[in-house]
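Just passing along the structure, written as structure tokens.
Apart from one protein chain that is not included, each protein chain of the complex appears where it belongs.
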Amino acid sequence: MYNFSPSTEQEELLARARKIMEEDVYPAEKHIIPGVGLPAEILKPIQQKVKEQNLWAAHLPIEIGGLGLGNVFLGLLNEILGSSPIGPRCFGTAAPDTGNTEILLKAGTPKQIEKYLKPVINDDIRSCFAMTEPDVSGADPTGIQTSAVRDGNEWVLNGKKWFASNAGLSSFAIVMAVTNPDAAPHERASMFIVDIGTPGFELIRDIAVMGDFSEGGHWEIHLNNCRIPAENILGKEGEGFKLAQMRLGPGRITHAMRWLGVMNRSFDLMIEYALKRKTRGKPLAEFQTIQNFIADSAAEISASRLMTLHAAWKMDQGEDARKEIALIKFYGAKILNDVISRAIQVHGSLGYSKDTPLEAFYREARAAHIYDGPDEVHRMVVAKRYLKEYQMKKNEELVENSAR
Amino acid sequence: MYNFSPSTEQEELLARARKIMEEDVYPAEKHIIPGVGLPAEILKPIQQKVKEQNLWAAHLPIEIGGLGLGNVFLGLLNEILGSSPIGPRCFGTAAPDTGNTEILLKAGTPKQIEKYLKPVINDDIRSCFAMTEPDVSGADPTGIQTSAVRDGNEWVLNGKKWFASNAGLSSFAIVMAVTNPDAAPHERASMFIVDIGTPGFELIRDIAVMGDFSEGGHWEIHLNNCRIPAENILGKEGEGFKLAQMRLGPGRITHAMRWLGVMNRSFDLMIEYALKRKTRGKPLAEFQTIQNFIADSAAEISASRLMTLHAAWKMDQGEDARKEIALIKFYGAKILNDVISRAIQVHGSLGYSKDTPLEAFYREARAAHIYDGPDEVHRMVVAKRYLKEYQMKKNEELVENSAR
Amino acid sequence: MYNFSPSTEQEELLARARKIMEEDVYPAEKHIIPGVGLPAEILKPIQQKVKEQNLWAAHLPIEIGGLGLGNVFLGLLNEILGSSPIGPRCFGTAAPDTGNTEILLKAGTPKQIEKYLKPVINDDIRSCFAMTEPDVSGADPTGIQTSAVRDGNEWVLNGKKWFASNAGLSSFAIVMAVTNPDAAPHERASMFIVDIGTPGFELIRDIAVMGDFSEGGHWEIHLNNCRIPAENILGKEGEGFKLAQMRLGPGRITHAMRWLGVMNRSFDLMIEYALKRKTRGKPLAEFQTIQNFIADSAAEISASRLMTLHAAWKMDQGEDARKEIALIKFYGAKILNDVISRAIQVHGSLGYSKDTPLEAFYREARAAHIYDGPDEVHRMVVAKRYLKEYQMKKNEELVENSAR
Partner (left out) sequence: MYNFSPSTEQEELLARARKIMEEDVYPAEKHIIPGVGLPAEILKPIQQKVKEQNLWAAHLPIEIGGLGLGNVFLGLLNEILGSSPIGPRCFGTAAPDTGNTEILLKAGTPKQIEKYLKPVINDDIRSCFAMTEPDVSGADPTGIQTSAVRDGNEWVLNGKKWFASNAGLSSFAIVMAVTNPDAAPHERASMFIVDIGTPGFELIRDIAVMGDFSEGGHWEIHLNNCRIPAENILGKEGEGFKLAQMRLGPGRITHAMRWLGVMNRSFDLMIEYALKRKTRGKPLAEFQTIQNFIADSAAEISASRLMTLHAAWKMDQGEDARKEIALIKFYGAKILNDVISRAIQVHGSLGYSKDTPLEAFYREARAAHIYDGPDEVHRMVVAKRYLKEYQMKKNEELVENSAR
């Protein structure tokens, strides 16, 4: 039923990744510029080492330079990388580029692959994804209003986007726009590649947010008669949602995997401080409330970890894992926030300060309840799938019974 | 790392068990007498069928008539049996007999095995376990006060026990008593087999409790100069705690496995009723609060299931799984209670009535926070183990660093 | 804004009530027969004492033999009575009679008052209330299906009711039935008085439930061409909902008041046991987890108490307190369950046994989430009222702004 064990060679890769984290990534954290990330002179050598050790862009298929080892392996790897905000970038698997490469891989023309995919994979250029709109609930992507109208050899795009993460550093954006307003809800939109700098593609403002792990901001973008070549459509007309779904589904599980890294690190910090810090004459570790924090966190992290690997394993079997992915998205988000918060509480004022990574983890983690679909939507998705399954089973029984 | 998959032949056994549950066990539930169980004329034929289909007493090694298929398999089987309060008894794995058989297997003399173990395995006689005492916290078994003093060819037992489950139906009790008051805390006590009916072994009262799944009550027992043959000691003098630990550890995981069955069944009932029952013109299933109940329950059951199987798998690997067992004991107990409570809430007054099994599940489940060690002790155990591990790692690092 | 202080004379009444509880009611608890209550020979002398001390039926206006001291006073009194399951009956304020007397007071004809109200007030006869139906969600009373059709000088009632508490001991029932199926949803039904024993009024079964504080059961009742005199209508045709609302609103606050008594008593038991019981060499009271239980319970009880008195006080001011009543109904229900559960946990196995009142409190308390409207409905009511208020304020601002 379940088999989450890495092979011996995978174990070896994971150990190598762990070593780079300890030797290079954690020590580099002190150079992080909030909202910007690592300076290139620090980042590039680490990336080079990762490439040399054959750990670069592990999420990609072998053909395109990745490792092609499946989702359980990725879960175990991302758990390691996720323990540092700069881990994924150092290992060539940083969002939102990863999601964009997956779309380009699936739907890109040879020319698009050459021009956009390859340099992104190599981290020579960065990219962003512009789907969410200020006037439409992000929880309901069928409502988007940005339009793309064909005019001769060009598409003309008009509309507003926001929370386009990384736009400030990107060379191009993947933009979702309605191409056929009269089609069925999930066939109205298409995806387009827009080069940054195209006239009419206006970077309005970097929306300030609670967390500062993003390197390239979260931008509001206005499209004013932005004209792009006809060939810049990604996939076929009307395929926008299909591609978005392909991008978001695995993206959610990637989040859950990285959360594990954050949880583990918070757990480590919590225990280490509890052993060290004294109050009223004894270490915090001897207070039962602190012990409860540790035990509850251990249980929840274990739950989170097994559920994430289970979802990944199901994906590897080629089975439908949407329910499992939705489950861990909302359940894991709560655990993530709770574990970090307990670690902060153990540290007291120190935990509230920026002297430990916990404070930044806490701010970043609040977004986990929101991005890639709010908790409320994932709960609904899970419930509706179960309800449908039970309804179908019931209907079958009715048919069977009436057939007797 | 993790592999919880049953083999094809195990799958076949599980399917067979599921079939017996549906065809025989669930339909027999209407004959349950609360606090007593199934009448023999209903129970015995089901047990016979289970034996014929080679599913009897699956927890035991092959040599003694069990299946010997390991703990992961037992988890999957007990998940099925646990969905009915009479499932375990029908399949020859009912507590407290199972725990007692495990001690007898480990420590019993050939004569004890012949006289006590074999008839219990075959469900010809029943047994009970008398450890907890009214004047001593059950969370601290080293404090027990009942004494056993050697007098010639006999042991003379004095003291009070309570919550000896099943005593009302038992042919013998396994009694824990202090044989060496001056020894180290975990070497003070020994175990004894006492035949019910031995003079001085007084069944004082069946302590009324919230739940009524027990068939033979929860008894207070007084031992007044109760004399038993010297040969009735179980194992060696001073081995009482070692044997108790051996009994309780796996017992806890068995509880967690059966809770899965209760959760699954509550989940089924919740969804089926939500699809059927209407309020304000639409099925309950369409209300978002009910959908949230379903999604949260699905997440928690998944967590509980994976953690239970994980602990079982670790035991099968011969690894120390005490942390994992403690985790699922307190974490699973909460989930169990919450899932049942949500299922009741969906049913409204009906859920509060005895017209569905949920009401009895709810009362029974409250004990899960208490029996085999309260939540508080398991949290403490988990925390202390983590703290010790981290302390040791820290010490090693100090040593390494000072060696440089 | 808020003034919850009893006058000196009210303080004196409360002290008197407290004394009777301690001297007579608590000691009588050992005579309770679960699901039946106190035997008359124990009950009647206590009731007599209460009457002599001018504390009988305090909820009623002075004219009809009550105290007429308002809802804040009743809150403080019910907090005292609610600490014992037999308190309200001993003091002449037991449900469902109290609710029925309120309807009779408001809507009863002089003849009905003489025949039904007065003997109920005096506890000479008992009564029940039959509104909920098995085929209709109790959360949506507008859906009831029982019909009452006028036939000459009689009403003919047909339909099914269930969870009619106390029916097994009642002399009459107040029955809700549809008299005008085509009217607006809240004007379709009327209330009727039906004497127990009237042909066609069939007590089908006492529905077994989790709790056993009810004295007269929770009955399923079928009405088969049950004919009653035309004069037995209560109030006017179509007033059924208006009267039910009048009955249920104050009923909900009465529940909340009595819950306080249960919480207080559970809190007392928790602390007393924590001081007394030792584990691992020290009293439970010294364990931080137990201290957390105490502190959290103290906070929640304080919240519950102030919110209940606040709602009562608002009612006394003649203000609309529906929001406040709905708030305390669902918020208090959770607190009630949590406080009892913690008290049980502190007691361990003993708390799970029937040796303390906690076990019965726990079973009874589960119904608090359901009766008089499930939590889900009260949450919805609160939210909709707030939403409406804010929407109205917003509309006013729009009007104001456009007028400028």
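Per-chain numbering from 1; labels A, B and C assigned in written order.
Simple rule for what comes next: a contact is a pair of C-beta atoms (placed from the backbone, for glycine too) under 8 Å apart; a residue touches a chain by one contact, two chains touch by 3 or more.
Just so it is clear, the structure is predicted and the values come from calculations on it, not from any experiment.
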Sole contact to the chain not displayed, among A:G68, A:P229 or A:G348: A:G348
Residue among C:L169, C:A208 or C:M380 that touches the chain left out of view: C:M380
Touch criterion as defined above, residue of A:E237, A:E286 or A:E376 at the omitted chain: A:E376
Sole contact to the chain not displayed, among C:V149, C:I204, C:A230 or C:A295: C:A295
Missing-partner contacts on chain B, residue numbers: 287-289, 292
Positions on chain A where the hidden chain makes contact: 132, 137-140, 143, 162-163, 207-211, 218, 277-280, 284, 287, 289, 341, 344-345, 348-349, 351-355, 359, 362-363, 366-367, 369-371, 374-376, 379
Interface residues of chain C (partner: the chain not displayed): 1-6, 76, 268, 271-272, 274-275, 285, 288, 290-292, 294-296, 298-300, 302-304, 306-307, 309-310, 323-324, 326-328, 330-331, 376, 378-380, 382-384, 386-387, 390-391, 394
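The rule is simple: only the chains that are shown with their structure count from here on.
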Equivalent-chain rotation between chain C and chain B, CA atoms, steps of 5 degrees: 180
Two chains sharing the most C-beta contacts: A-B
Interchain centroid distance [CA atoms averaged], chain A/chain B, Å: 41
In chain A, residues with contacts to at least two other chains: 288, 292
